[in-house]
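Mind having a look at this structure? Questions to follow.
Every protein chain but one is kept in place in this view of the complex.
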Amino acid sequence: MKPAAVNWILGTATPVACAVLWWAGSAESANPFFPPLASILGRFEDLWLFDHFGSDVLVSLGNLAVGYVLAVVIGVVLGFLFATVAPVRWMFEPVVHFVRGIPPVALVPILITVIGFGAEMRIASIVLAALFPTLIATMDGIRSVDGVVRDVCAVYRLGPMERMARVYLPSAGPRIASGMQVSLQIAFIVMIASEMLGSSQGIGAMTLLAQQSFLAADMWAGILLLGLIGFLTNLVFDIAKSRALAWYIGSRRQERAS
Amino acid sequence: MIATSAQDPHAHVESARRGTTRPESAPRGAEPRLDVAGLGKSYGSGATAKEVIGDLTFSVEAGEVVCIVGPSGIGKTTLLKCLAGLHPASKGEMRIDGRTISGPPPEIALVFQDYSRSLMPWLTVEKNLLLPLRHLRLPRTELRARCEEALEAVGLTHAAGQYPWQLSGGMQQRVAIARALAYRPEILIMDEPFASVDAQTRFDLEDLCLRIRDGFGMTILVVTHDIDEAVYLADRVVVLGSRPARVLQVVDVDLPSPRDQISTRALPEFAAQRTEVLALIKRPA
Amino acid sequence: MIATSAQDPHAHVESARRGTTRPESAPRGAEPRLDVAGLGKSYGSGATAKEVIGDLTFSVEAGEVVCIVGPSGIGKTTLLKCLAGLHPASKGEMRIDGRTISGPPPEIALVFQDYSRSLMPWLTVEKNLLLPLRHLRLPRTELRARCEEALEAVGLTHAAGQYPWQLSGGMQQRVAIARALAYRPEILIMDEPFASVDAQTRFDLEDLCLRIRDGFGMTILVVTHDIDEAVYLADRVVVLGSRPARVLQVVDVDLPSPRDQISTRALPEFAAQRTEVLALIKRPA
Amino acid sequence: MTTTLAPPRAAARASGAASALRRPGAGVLGAALVLVAWQAAALSGAVGSGLPTATATGAELARLTVLPGFWLDIAATVGIAMAGLAASTVIGVALGILIGSFEPFRAATLALFEFLKPIPPIVVLPLMVLVFGPTAEMAILLVVLGCALTITIQSTAGVHDTDPVALATARSYGLGRIETLLRITLPSALPFIGMAVRVSAPASLIIAVVAGLLGGAPGIGLSLYQAQAAGNYTTLYALVIVLGVLGLALQSASERIERRLLHWHPSHREGAL
Partner (left out) sequence: ASSPPASDGSPTTLKVGTIGIGSDAALAYAQEKGYFADEGISVETTVVANPPAGIAAAQSGQLDLTYTPSIPLLNALSQKVPLKIVAAADGYSDDALKDPDSGKYDDTGLFVRSDSGIARPKDLEGTSVSVPARRAQLEVTVSKAVADDGGDPSKINWMVLDPSSAMQSLEQGRIDAASLIAPFTARAKDAGHVLLASPGLKFFERGAIGLWVTGPQAAQGKEAQLEAFERAIYKANAYANAHPGETLQKIAEVTKTAPEVVRLGALGYWPDSVRLDDVQRTNALLAELGFLKEEVPLDATIFLNAPS
């Protein structure tokens, strides 16, 4: 058999084997915190397909989407500003690094005190926490545009808007994308945390509720759903990224092959 | 394409770019196309200033190919960047047709030493060519025609839709040259354009360079490490030396045209010319 | 140092590495030091196999400098990797002193085309030199002596404590050569060792190469793109061509020794030899 | 589809915390502006009673610094983060070398890791709290869950990324397997490992705080929760500022360590030609 085929089989078989092991290993489980996978899946179906889907899952995802998009837009715009206007950068870069250093989840209690615990708070938390990776990546990406590329722009006398749109933005693209990916992960974490603190709706709240009432199967179902959402959002992001940055991925592959 | 271009294709390029015809009364030839007079360049300022170019004087006539040779780090790239208006001169003057250079002059296109970094990897070959043309606000057909012509000149018509990193080094270098050609500069400046390509490709690119001069009527300035190449290409070779850099000598190359890779290089005059340059370079600093 | 080394430094190298003296009765010179017979090499297997080398036959005598030239991608690096035992041959045989090569032979040191990647950036120059010596379990003083000797030969004694990336390209290349020298191979193989260094450094490195041959009595095989360089360096030039690669011709170079950058290159015989090789290369495939 | 972060090259140096402090004058001005805006917002009452003034927060901060419990909290949080990070590094590098050196392992774990990677540790927090209780051990375990995978994936990529020319060099000079691993592969992978650890350092702090805030583990996270629950907003803000300082310190410390270990790497070189 070809090595590629063996690898493919190994790659797909391992996760399947893990799932089977879990199923078999937990089937007889009497441990209150490790219920049988079968009952977890049963609760998963009861809870999320589609009983609480509209009331909780969609609410969570909506907050995530709105918060994340806002964070990315603000991050890119501010990053551009910081990268291109040096005095602004000198003034606020230390502050940005300081705020970035604060664990994003710690901002949730603060935002609760300032704007309460509604959807606004959750979205604001997501925006505030997810903003910084994108902002910093954009700033770094623009600032580290290759000197030769800058010279090419000058020699061919490209205008400032043209430089921004056609050269700096695509050149910083790979970095911005990795910043956005980190932002996405943080947004997801903060989504959960903001629901665990001061909320009765959303997947995070449901999972915490299950924990506090010792409904282990419900809690596992929540963990499973959150894991699945984390995985899927990341997957969607990866697909979008590999579309937008096909040139980058291709050139990297080329570079490695040579 | 090149063979069939107009007798004064340059005037044609001119008018195409500017939309007006250059006044024929301009004292062409009366003064050199490109003129470097007492140029000096230091990097940094104050105590950390580093004088790279001491005092350079030379000139390039319209339609000439001039090669610049000199050891690594002497300041060849620095000189070209000054000419292209990327760095201001620290002292002395650079003039194009008598007008002092300040800021990137529209007459000049520069092909960078590091082609792999000067091409935008996110643009296809064609889009790379179009990048500097967009702001000229030319009609679509004109844009397309220019790209096609330039790609044809470098023999890469088939690669228009590919990305630079999908091409070999020699092909990338040719794309960078094509981009400069499509821009239709009056003066084409190239920084070690043929380093790190194999001998065969190098020969082809050298001949391409001579063909461009003849076909587009451009004035060409080439920096190279390779003395054989300099002698083969140039009408004149400017030899740089000492630190800070100055012109050791300008060697006039007297070889018949058109040149041919095998027969020209086999001429005894060729050997004599390259020995002359070699001796200048090898001379202890 | 080199000038004062033993008359048969090679035997000395041998005995130092193996701890025994080579039987003097070995039929030296009776068979070539390095012998490539009908070598073929394909990458991949089955339907995706790509035959890079078709059928190569040539040999190198002890103490010779042989240059291999040929267009890019023809398989020069592949050939060297086969010789160094990094890839198995697909067909044919390679022999050192009559013994078939299988696995990296201790007699050979290979200087890679890409010196910047073959030097370990996390090790100083000296530690880079020591890297291949450690497992020979030599006494400390011997290790130190070997490093010093090799660095002196390439003129980098002062750089022992620096990191490779703190050195210029030419210096890095010399470090890679020094590492090979410190290993004391009988056969030194170098893959385009002088690409991308400036003309002056290149001349120096070329002369270094000839000095090594004379001083250490090594057999040297050099791949290069540069035909002038090949003719200048070599006792014989192996010209590769066509795809899959085969030997187009082996050109015997008949130039006086010792060679000199200025006078040797100015000889009419030099011009004739390079024209001969050039013609072989330029010939349409 | 594995997106491993390649270590930045010299041309693309990341702007770290250290570089942020390069122009202190302007930075101080910016910080002062932010503080004044905060003070004004708090005094105006526009954002409600939940926002204490900057000055009150400063005073609270000064009060906290003389309490031994405060320092114990910091020690607990930093200790949890560091212990978890150290454990993650050991596990991650060991696994990375194993997986990176043997293709079947890599193939077997690729999809699994791809699936697990985007799942943040906060997801399993409820379970961890149930099983291990609100303890430091639980928090450390959570940190390991959050960081080990990243380090493993990066180490694997680093081992895999070892320059083939460097490996060929080692082979052609007859270096053995172990020697090649120690002298070539590991140093080559070090930039990736260093990068992963640097990325994981703030993450470990975040998780240590989350474990306290949402899981009741000891440390600043728990104090944060208690301050919020008791309505001590000045304490809450003071603690958040402490966390910012801790984060900054951790970032620059990890950057400094990385620079030490990787002074030879293109992203850290000084005086390269």
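The letters A, B, C and D name the chains in turn, as written, and every chain counts its residues from 1.
Here, a contact is a pair of C-beta atoms (placed from the backbone, for glycine too) under 8 Å apart; a residue touches a chain by one contact, two chains touch by 3 or more.
All of these numbers come straight from a predicted model, not from anything done at the bench.
Contacts of the undisplayed chain with visible chains (whole complex): A, D.
Only one of D:Leu64, D:Val93 or D:Val129 touches the absent chain when the whole complex is considered: D:Val129. From the options A:Pro32, A:Pro87, A:Gly147 or A:Pro160, the residue with contact to the unseen chain in the full assembly is A:Pro32. In the full complex, chain A contacts the hidden chain through residues 30, 32, 112-113, 116-118, 198-200, 205, 208-209, 211-216.
Residues 48-50, 129-135, 137, 215-216, 222, 225-226, 228-231 are the ones on chain D that touch the missing chain.
Keep this in mind: only the chains that are shown with their structure count from here on.
Contact analysis places A-D first among chain pairs (by count of C-beta pairs in contact). Shared interface positions of chain C, defined as residues touching 2 or more other chains, are 168.
Of all residues in chain D, none touches 2 or more other chains. Within the complex formed with chain D, the residues of chain A that make contact are 3, 6-8, 10-15, 18, 33, 87, 90-110, 112-115, 136, 139-140, 143-144, 146-147, 175, 178, 181, 185, 188-189, 192-193, 196-197, 207-208, 210-211, 214, 216, 219-220, 222-223, 226-227, 230-231, 233-235, 238, 241-242, 252, 256.
Chain C contributes residues 69, 71-73, 168, 170, 195-203, 225-228, 261-262, 265-266, 268, 270-272, 274-275, 278-279, 281-282 to its touches with chain B in the complex.
Of all residues in chain D, those touching chain A in their complex are 1, 3, 5-6, 8, 11-15, 17, 19-21, 23, 25-27, 29-31, 33-34, 47-48, 50-51, 103-104, 106-112, 115, 117-120, 122-124, 126-127, 129-131, 161, 202, 205-206, 209-210, 213-214, 221, 224-225, 227-228, 233, 236-237, 239-240, 243-248, 250-251.
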